[in-house]
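Here's the structure we're looking at; comments come further down.
All protein chains but one are shown in place.
Up next is chain A:
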Amino acid sequence: MDTKNSYTVNNPLNISSSIVTKRAEFLKGIKKALPIVIGYFPIAVSFGVISAQTGIPLFYTVLMSFMVYAGASQFMAANMLGMGILGFEVVFATFILNFRHFIMSMSLMNKLQHLPMLQKVPLSFGITDETFALLSMEGNDDAKDITSFFIAGVMLSAYFSWGLGTLLGGLLSMVIPASIGASMSIGLYAMFIGLLIPSVKDNYRIGILAAISGILCYIFNIYLNSGWAIVMATLVGSFIGTFIVQGE
């Protein structure tokens, strides 16, 4: 860790300054994650409600959010468990749906090669569509500016929003309707768009790349489930994209 940054110039106490920096980075991450926190919470509440209504005990509902931590697959699992499917199918379907994180993690970990492996192991648990998208757009000029504490701030905020939202939904499943997350689901799409547009303004070819990928995903969705459609569209779209986007 290169904690010897500009702080040390004015502050001869290296140790305390590095703590200050770490805290500032962590808080910066929490602040950055706010759109994800706001986006996750109502969806997590919906999951808590649906899971409870399916008959899954509250403890296991919350445990799933903290252990699996992958939205779409949890809804699917609650659905399957509700239908009485109690076995390997649920685990296998989860694997299929969540495999897209492998591709995302490959790209993100390539970008974060400057961080020690011991820190990247726990951080990798926090990779979701949303944290990946947010961190990928961070520090485009110099990825080395991204610290583990910043990433931890982003990921822990998102993680607890998901876990605590699930708990609240499970607790209030008798009172609140499952449709609570429906209107809010546009929020995460809006965040994706908000992350994409600045890059498109810099280089319109990135917009073409994203559009091709979206159209591919639409086509793959006809033949594959949504998890594989995203994997295939991302792989093929980014491959085509390397020929479209010049420079760098």
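FYI, a contact is a pair of C-beta atoms (placed from the backbone, for glycine too) under 8 Å apart; a residue touches a chain by one contact, two chains touch by 3 or more; residues count from 1.
Operating definition for what follows: contacts and distances are computed from a predicted model.
A single chain of the complex does not appear, and UniProt lists its protein name as "Branched-chain amino acid transport protein", one of "Electron transfer flavoprotein subunit beta", "Branched-chain amino acid transport protein", "Cell wall polymerase" or "Na+/H+ antiporter subunit A".
Mapped onto chain A, the interface with the missing chain covers residues 34-35, 38-39, 56-57, 60, 63-64, 67-70, 73, 77, 81, 86-88, 90-92, 94-95, 98-111, 113, 117, 120-121, 124-125, 127, 129, 132-133, 136-137, 182-187, 189-199, 201, 206, 209-218, 221, 226, 229-230, 233-235, 237-239, 241-242, 245, 248.
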